[in-house]
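As you look at this complex, bear in mind that one protein chain is not there, while each of the others sits in place.
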Amino acid sequence: MSEGQEQQIASVSSPEPLSAELQEIAGDLTTGGCVRAGRPELLTTPENLLPLLNRLHELPEPYSRLTDLCGVDWGDRVQVVYALCRGYGAEMVLVKVDLPRAQAEVPTVTGLWQLAFWPEREVAEMFGVTFVGHPNCEHLLLPEGFVGYPLLKDYEYDRSNPLLSPDPLREDPDAVLGGPPSEDETGAS
Amino acid sequence: MTWDPTCVTEELVVNMGPQHPSTHGVLRLILRLDGERVLEVRPDIGFLHSSLEKIAERLDYRQYLPYTDRYDYLCAMANELAYVRAVESLLGVEPTPRCQWIRVMMAEMNRIASHLVYYGALGMDTGATTVFLYCFRERERILQLFEDASGQRLLYHYFRIGGLRNDLPPGFCEGLRSFLDEFPRRVAEYDALLTRNRIFRSRTEGVGYLSPEAALSYGVTGPTLRGSGVSYDLRRAAPYYVYPELEFDVPTRPEGDVMARHLVRQEEMLQSVHLLHQCLDRLPPGEINVKVPRKLKPDPGEIYVRIESPRGELGVYLISDGSEKPYRLHWRAPSFHNLQAYPEMCQGAYVADLVAILGSLDIILGDVDR
Amino acid sequence: MLSFIANWLRDLLTAWFQAWHVPLVFVDILAWIVGGVAILILVMVVALVFIYLERKISGYIQSRLGPERVGPWGIFQTAMDALKLLQKEDIVPAGADKILHTLGPIAFFVVGLLGYLVIPWEEGGTIARMVDAHVGVLYVLAFGSLSVIGILMGGWGSNNKWSLLGALRGAAQMISYEVPMLLAVVCVVLLAGSLSLSTIVDQQKTLGLLSWNLWRPWLWLPVILYLIAATAEVNRTPFDLPEAESELVAGYHTEYSGMKFAFFFLAEYGNFFLVGLIFSVLFLGGWSSPFGYPDPLRIPGVIWLLGKATVTVFFLMWVRWTLPRLRVDQLMSLCWKVLLPVGFLSLLIAGTAALYV
Partner (left out) sequence: MSDVQIFADLAFYLVAALILVSALGVLFARRVLHAALALLPCLLGIAGLYAVLAAHFMFAVQILIYAGAITVLILFAVMMLQRILGGGILAGSHNPLVGLLAAGTMFLALVAALLMTDFAGQDPGSLGVGNAAQLGQALLTREVLAFEALSVVILAAIIGAIVIARTRAEGE
């Protein structure tokens, strides 16, 4: 096909080394990296995540657009994957952070991109990752009070246990929503 | 009665949804209102969450395919396209040329069908009920063609790993061509009925502004982004299949309001017509399927595939561990990210604007909640 | 024809009452009751017919069929729907104000009926003749202004925030649009020199079609003004904000079911038809035949009036199924910044015309 098309047919499972540019700027902040199917991947640690993202942002042609954020459970560790784009172009880099299952904490990137608010909440509720500094890490897709992290590989639905802990929203909506002091003024009672 | 100058008017907290005619599904918006003015909007999502990503880990690659239809039910072809392309890339399989052309054709037809629903729904949201029925009349013809090809009207399951369910049925191209000949006139009709209507213009112009910077930060894509003046279309930026060989424009509008997004979608329908004409003219003969093993066991590895769905950038992140089942599948759902920018657009809006802005985002709750 | 029947009834009753030594004033009272019941039936029938017509016409406009299952062409569909509504459970939401919740639709319905009392159905055929002779126009407007109360009661009494918003919208809208409507009507009154609807019709009957108020250039502004304001008064698209389905679910009648909902619905169509009737009386020559006076075709005036009103109503339906809805602030600025000045201007024009033409 044409030049611009992403060359991904041949080499999904056979990674190649990183390009010189990425090697140079990211080398000391990463714990590994490769190019898979024409797309660079950088592996980093939670401490180095924000500096790395900042450095990618400061490139002459910056990887400035976060398009996606998701989690992967590798059994012993949980990985958070950030997909960054070079502006509105085809080039894309995946930044991956490995977190130990026992203490899965990673700084939030909501300060850099507004996009991260919801996906981080989703990863938090699905994988049990704590995003340090996230302003509001309540459940997003799952109901309030859901027990467990369903996208972890070892999650088992246990019929004997209830899926939900008591729902604060149902108990006292106003305390949760910060709503008006009382509802009965709306309509005469 | 004591006079309290700090007390202007009491705020009203209202739940819009989850069951509301204009939330386009089960979306709940928590509104804080000052009279008719909106002070704050907080979307509450997840009512349609169906664990599609978890389901993928329990099924093999082929079994999961029908689920992709169900996730964004208005553009099932686009979802199938993204998924099939991801799996084929993992397997190292390239579909035949005819198959690629047909896939692109189906995706573009689905784009028109999806935009038609958007168009009518926005009309409904602003109170013009008739254009909705007109749009469904035209959509019906596309659905009829889809039914001829795949046997299904909404959830097609037409694309298969390595090819298609079947070749185009006889009469399909003629039917499509007659539709394409008529459709631009219909769009002109909608344009006269809705877009150029003064009331509609006053309801949409300057309403729901989204700046390009905010769009970038929120990761807004698709027509919503192009309505903010950013010319970004994956069919152009990172083309796939036969798109590099096709000629089309990426319509953009600089205004960033509801009307801009509306006009972008209207123009996109015409561009799709243009694309479909080219597809019909150049559709090559030949095989539609390539041989793939009965048991699909891709080598361990991962792939991130992006396509331009009617709603924006649709991404599939697929990891294989060498077994028959995907190790992890993640959808980058365009509606999910577009909806996140919604409170930003609603600043200073009226209650009635909320509905129009939501309509202009063209979200599908199945896509948001997955 | 109507007055013939009425006179016959009256003579009969008078004879009976004299025979039974009952004071003759009861003949008048009875006549009023009969008239009231007749109007009640008329409004019910009109509402059913127009709901059916609206469905069929909207179907035609939207290139679909509309109801067609119950009876030939579905003509019994609305009647069946009304029957269905009667059987439905009457639900009063928790925490609602029961009294207001119940009174709302009734008030709306009754007020909607009262306007019919002064419509001149044919020559001299008004039920409240005394009232019409002095202030027919004002009377209609006065009772039009009361219909807000029913909406407010319903919206407030439902204990639903959407209903409340709808009721507030409705009240604000109906009060505002009363002003341009009054101005439009006053223009006609100025030219007629009378507040009586019968007199206004009488002045348009001589040459049939040609003497309609509609053709007088100095009344063209009021015609437009009245149509716009009246559409707003009966809450129809593009002014259907109080019940805006896509925004407020159904506005003030969200929480209504069964009979009460039917009352709201019937009264809405009753009001709608009343607008058509008044428009025909004010601008289309009311009961008079378009072919001159006396009618060469000998068709009863009622038929002409109903026909003219139907045409007006059809026009408004056409508008409804074509246009989108305005927003609240646009609605208000349209009323106060456009219609009101235009109203004053047309008053000026009509006054000048009344003096010099």
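Labels A, B and C are assigned to the chains in the order they are written; within every chain, residues are numbered from 1.
Here, a residue touches a chain if its C-beta (ideal position, glycine included) is under 8 Å from a C-beta of that chain, and two chains touch if they have at least 3 such contacts.
All values derive from a computational prediction rather than experimental measurement.
*Asks:* Out of C:I61, C:A96, C:I119 or C:V148, which residue would touch the omitted chain in the full complex?
*Replies:* Residue touching the absent chain, from the options given: C:V148.
*Asks:* Determine which one of C:I5, C:I99 or C:L210 touches the chain that has been left out.
*Replies:* Of all options in C:I5, C:I99 or C:L210, contact with the hidden chain holds for C:I99.
*Asks:* For the full complex, which residue in C:F50, C:F109 or C:Y139 touches the chain that was left out?
*Replies:* Touching the chain that is not displayed is residue C:Y139.
*Asks:* I'm checking contacts with the chain that's been left out. Which of C:I119, C:A171 or C:L284 qualifies?
*Replies:* From the options C:I119, C:A171 or C:L284, the contact with the absent chain belongs to C:A171.
*Asks:* Spell out the interface residues on chain C facing the chain that's missing from view.
*Replies:* The list for chain C reads 23-25, 28-29, 97, 99-100, 130-131, 133-135, 138-139, 141-146, 148-149, 152-153, 156, 164, 168, 171-172, 175, 178, 195.
Everything that follows uses one rule, which is that only the chains that are shown with their structure count from here on.
*Asks:* So the centre of each chain is just the mean of its C-alpha atoms; given that, what is the distance between chain A and chain B in Å?
*Replies:* 23
*Asks:* Using mean CA coordinates as chain centres, what's the gap between chain A and chain C in Å?
*Replies:* About 60 Å separates the centre of chain A from that of chain C.
*Asks:* List, in ascending order, every residue of chain B touching at least 2 other chains.
*Replies:* Chain B, residues with two or more chain partners: 12.
*Asks:* Find every residue in chain A that makes contact with two or more other chains and list them.
*Replies:* In chain A, residues 186 touch at least two other chains, as defined above.
*Asks:* Touching chain B in the complex: which residues of chain A?
*Replies:* Within the complex, chain A touches chain B at residues 1-2, 4-6, 8-10, 12-13, 36-37, 39, 64-68, 70, 72-73, 81, 83, 88-90, 92, 94, 113-115, 117-119, 139-143, 150-151, 153, 177, 179-180, 186.
*Asks:* Write out the stretch or stretches of chain C touching chain B in their complex.
*Replies:* 58, 61-64, 161-162, 165, 169, 237-238, 240-241, 244-249, 321-330
*Asks:* So in the complex, which bits of chain B are touching chain A?
*Replies:* Counting only chain B, the residues touching chain A are 10-13, 30, 45-46, 49, 51, 53-54, 57, 89-90, 92-94, 214, 216-219, 221, 230-232, 237-242, 244-245, 298-306, 313, 315, 317, 319, 328, 330, 332, 336-337, 340-341, 344, 369-370.
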